[in-house]
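Below you'll find the structure I mean.
Only a single protein chain was left out; the remaining protein chains are all shown in position.
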Amino acid sequence: MSDARESRLTIGSDAPVLSIDDLRVTFVRRDLDLPVVRGVSLEIGAGETYGLVGESGCGKTTLAMALMRYLPANGRIDGGSIALDGEDMLAVSRERLREIRGTKMAMVYQDPATALNPALRVGAQIAEVYRFHGGLSKADALERARAALERVAMPDPAATLRRYPFQLSGGQQQRVVIAMALAGDPRLLVLDEPTTGLDATVEAEVLDLIAELRERIDASILLISHNLGLVARMCKRVGVMYAGRIVEDGPARDLLTDPRHPYTMGLLRCVPRFGMRKDQAGLVPIPGFLPRLGSGLEGCVFSPRCELATDDCRESEPELDHWSDAERARRARCYHSDQVSGMRAAAAERAPGAAATSAGGALEISNLGKIFRDGRRRIVAVNDVSLAVAPGEILGLVGESGSGKTTLAGCVTGLLKPDDGSIRFAGQELPRSVAQRGSERLRAIQMVFQNPDSTLNPAWSAGAILGRAVNRLGGLRGAARRARVEDLARRVRVEPQHLEAKPGELSGGQKQRIAIARAFAGSPTLVICDEPASALDVSVQASILNLLAELQASGGISYIFISHDLAVVRYLSDRIAVMYLAELMEIGGAEAVFTPPQHPYTEALMSAIPTIDFAHPRRRIPLRGAVPSLSAPPSGCRFHTRCHRMLGAVCIEQEPPWQDVGEGHAYRCHIPADELCDLQVAAAAGDPE
Amino acid sequence: MTFDELAAQAAPPSERVLRRRYVVRRLLRSPTFLVGAGIVLFWIFMALFSTHVTRFGPLDIDPYHTLKALSRLHWFGTDENGRDVLARTLAGARSVLVVAPLAAVFCLFFGGTIGLISGYYKGYTDEIIMRFVDVLLSLPVIVAAIVVVSAFSSHTQGSPGAQAAVVILVIGILFTPPVARTIRAAVVSEREKEYVQAARLRGERAPFIMVAEILPNILAPIIVEGTVRLGYAVFTAATLSFLGFGVQAPSPDWGLTISLDRTVIQVAWWTVLFPALALASLVVGANLLADGVRKVLSE
Partner (left out) sequence: MLRLIVRRLLFIVPTLLLVSIVIFLLVEVVPGDPGRVKLGPYASAEQVAQVDHQLGFDRPLAQRYVRWLGSFLTLHWGDSWNLGVPVFSLTMQRLWSSAQLAALALVIIIPLSILLGVVAALRRDGIADRIITVTSLSLTVIPEFVSGVVLIVLFAVTIKIFPVSAVAPAGSGPFTRIYHLILPAIPLMFVELGYIARMARAGMIEALDTAYVRTATLKGLPRRRIVVTHALRNALAPTVAVIGTQIGWLVGGLVVVETLFNYPGIGKLMADSATLKDVPVLEATVLVVAAIYMLSNLAADVIVALLNPRVRFGR
C-alpha cells in the first residue's frame, strides 16, 4: 500500500505509461505454491527508460511476462494491479489484449535465434504486425516491413526481407526482433535480457542500436538484465530486485555510486570492475544462497546473507520506502541504509597475489592445429597456435565464441586430439590422446568445466566423486583416501556433511567447489579453467574466483583461464592471450594487452564492455559485419573484414607478421608497434565524451 | 564465520528424496497407471490360478455340448469341441505372458548394450552398428517375424518349447533396434556432458564410464522403453499366434483361438469375441501402465 503512495510522491504529474502496484505472481510446482513475484510496485513515465536488475530467480522475467499477461499454465497473478496507459491490464478482454499486444506494448527477447519462426521469411514475420494490426494488404505490409528494417539500420533491408532467420547473424536476428517490436509503435517496449548469450562485440552493436533508437522513438522502455553495467549504461532509473521484491530503486547513476541496500552493494562488490587486479583488491562474494521459494520468509529476505543484519531485520521486513530521499527520488528497503556505504571499507580484503616463477615453461604449445570435419566441410578450429605457460602463471585466454579457445584447451587436456603441432609439458612431449598419457600426467593436468549442472555425475554423491578422483589421481585407498577427501572438502570450503549429498541437492556454487576439489585431487601442476564461473550468478561467481586464486597461489600451480569476460580475465591473469577465428592475435602481460599498442581486435573487445564507471566512460569501437565462417576464413589477416584500422590491400593479401612490443608482449598486425601506439593514444585523447 | 564459510552453508532439504517420493505419489495418483497396472495384475493372477477359479478346465472336451450359447453353466458358452469359453479365456493369457515379458527383457538387454556401446564410441563402431540396425528395421516386424519363424518351423516341429523359444528370440531381436536407437540417443546426449569428460581426464576406461558413469543416468529412458516394448511384445506375440506362427493347438491362447474359431464366427460369435476382448484388455492395460510410467518419469 505505502509503496504506491510513495511512488506517486516521487513521479511527476505526467500520467505514467506503466504502473504496477503490489503485483503478486505465484507458480505451482510439484503441488507447491511458489510466490515468485511478491508485491512489486513500479511506475515508468512517458519516454522513460527503466532498468530492472537482479540475479536469476529473482522474478524479473516473470514480472515481464505477467505484465504481457503471458504466464504459463502453472502461474497465476495473485493480486495487485497493472495499468498500461491507465487501462487495467488485469481486466481487459481477450480481444482487447490481442490489440494491446504488439501495438501498445511489445517485447524483445533473450535469444533472437529461437524468437523468430525458423520456417517463415523475415519479411513475412515483420509484415504480420502491419497486416493484423494496421489492416494493410500483404504488399503494403511488406513495404512497411522494409522501412522497419531500415529503421534498425539493417544492411540491405530489401534482400533481408526474403531471408530466413537462420541465414542471419545473431546481431541481425536481434535487429529483426527489435524492428518487429517497434512495428506497432508501442507505448511500452520490454527488453528481456536482450543481449545475454550474444558475443561481446555483437552485444555492443545491439546496445548501440537500442541507445540510438531510444532517442528517436517515444516508447517507454523496461530493460531487464542481470548486468549492472549494462543497465547503468542504458537506463535513467533502476530498480534492484531480490527474491520477488524490489529492494532499492532510484536514478541509475545515483543508485550505483551510492547504493543504499546491502544487496546492491554486494552486487557491486562481487564483480571485478574492468582494470581491477587480484593483487590490488579482493572480490567480496555475497554469502549464502537465494532463499528457497515458498519457504516461510520472515523478516527481511536478504537478512540471512547480509553482514549488516540485526535482530530487527530478522523479525520484520522493512518497507521499500523505509529509507527514502525524495529529492534524489531514492528508496531502499533496509533498516540500515546509512551503514551501507561503510561496507566498502570492509571490502578491501586483499586476495593473495601469486608470483610467477619465470624459469622454464610448464607448458609449451607450438604450431598447434585442430580440424573438425562435418561432412565435406573442414572446420579449422585452431590454426597454428604457439604459446607457453610458465610454472605458477595464470594465462588468460580470451575470444568470442568460435575463436577456438575451448578447442585449444581440449587439445591440452588430450580430450581432443590435435591434428598438427606439438604440446610439451614439463620438458616432455605430451601424447596426443588422454588415453595414452599415463597416470602421472593425468594427475598433473586437470580441468574445471563450465557448467555446474553437468560437471558432476548426478548419480554419485559428492564424496564418492572426490573419492574416485583421489583414488585414480592420488593413488590413495581406505583411510588415507577418506582423509584426503575431507582435506580437499575443507580446502574448497564444503562442509563434511555435504559429501553425502548428490549433486541434485547442492547449489550451483557448491557443485563448482566439488568440481574444483576434484581437479585438485592429485595435486595438479596445470589446471585448465574453462569459464568456471560464467554459468553462476554474480554473487556466487566471486567466491569461486577467489577460491581459484587462493588455490593457485598456495601451490605454485599454472592455470589456463578461459573466459569471455575481459574484466574477470584481467582481474585474475598474469598474462593474456587473445584469439580470433582459430588464430592467436595477441599475447602479453595482463596490463600490457589492455594498453596501447594493442591489437585492433583487442581494442574493440575492450571497448565493448558495458561499464559502471561513470567517471571514465569508454569510447565504443563498433565492429563491422558478422564473424566470418570458420570453414571459409578471410584471406590475409583474418580480422580484416571487421577491422576499424585496416590499412588496405596488404591486410587482405598478406598474413600479418608478429609485432614484438617487448617483455613478452606481441600482436599480429601489419601496423608496427610505435605507429599503432600513436594512433590509439590519439584516439583515446580525442574522445569526445 | 567468514563470508566464504557462510557461502558454504547448507542447502535446504534433499531434492532427491523429495523427487523419489514425488514419483511414487504421482504414480499412485495417476489413473492411467493404476488402471493399467490393475488390468495387468488381473491377467497375471489368472494366468497363474485360473484353473482354481473356473468350474471347467480349459482343455476339457465335452462332445455333447458343442457351440452352446451363453448359459448359467457356461457363462461364455462353449466352442466346437464343447470346451468352456470362460475357462479358456481366463487361461488364455499364459502363453502371451510368458513370451512377451521374456522378449521384452531380451530386447532391453541387447538393445541397451548395443545402444550404450554405439552411443559411447562414436565413429566407425557406431556407424557399423547403426547400419546393421537399419537393415533390421527395413522390414515390418510382422513380416520379418513370419519369415524367421517359418524358416525355423521345420526344426522346431513337435516341440512347443523350442517353438516358443524361437518366437521369443525373434520378437526380442526385432525389437532390439528400436531400443538400441532410443538408448543410443540418451547415451549420445549424456556422453557429451562434462562429468564424462572429467572421468576420461582421470584415466577411466570405457567400460567403467559406460556402466558406472552413464548407465545410472539413463535409467529413466530404459524403464520407459521396457514398459513400452512389453506392450508391443504382447501385440506381436498375439498376432503371430493368430497367423499360426506361435503356440499350437490345443492351447487356449487367445490369438490361436480366434484364428481357429473364426470359421464358426457366424454361428457362435462368443467363441471369438471373449478371447478378443480379453486380449484387448491386456494390451490396453499394458500400454496404459507404460504411458503412466512415461508421463511421471518425464516430468
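A few comments on the model shown:
Going in written order, the chains are labelled A and B, and every chain counts its residues from 1.
Heads up, the rule we're going with is that a residue touches a chain if its C-beta (ideal position, glycine included) is under 8 Å from a C-beta of that chain, and two chains touch if they have at least 3 such contacts.
All values reported here derive from a predicted model rather than from experimental measurement.
The residue touching the chain not shown here, chosen from A:Val17, A:Leu63, A:Val129 or A:Leu506, is A:Val129. Within the whole complex, the absent chain has one touching residue among B:Leu34, B:Leu59, B:Val105 or B:Leu139, and that is B:Leu139. Only one residue from A:Ala66, A:Ile100 or A:Ile516 touches the chain missing from this view: A:Ile100. Within the whole complex, the absent chain has one touching residue among B:Ala206, B:Leu219, B:Ala249 or B:Ile265, and that is B:Ile265. Taking the whole complex into account, chain B touches the unshown chain at residues 32, 131, 134-135, 138-143, 146-148, 150-155, 231, 235, 238-239, 242-245, 255, 258-259, 262, 265-266, 269, 272-273, 276-277, 279-280, 283-284, 286-288, 291. Contact between chain A and the absent chain runs through residues 68, 70, 73, 98-103, 106-107, 109, 111, 114-120, 128-129, 132-133, 164, 166-167, 177, 180, 184.
The working rule: only the chains that are shown with their structure count from here on.
One finds 48 Å separating the Cα centroids of chain A and chain B.
Contacts from chain B toward chain A in the complex involve residues 3-12, 14-16, 18-19, 22, 193-195, 197-204, 213, 216-217. Partner chain B is touched in their complex by these residues of chain A: 30, 284-289, 292, 295, 305, 307, 413-415, 434-435, 437, 439, 442, 446-447, 449-451, 454-460, 468-469, 472-473, 493-495, 497-498, 501-502, 504-507, 509-510, 513, 515, 518, 521, 540, 543, 546-547.
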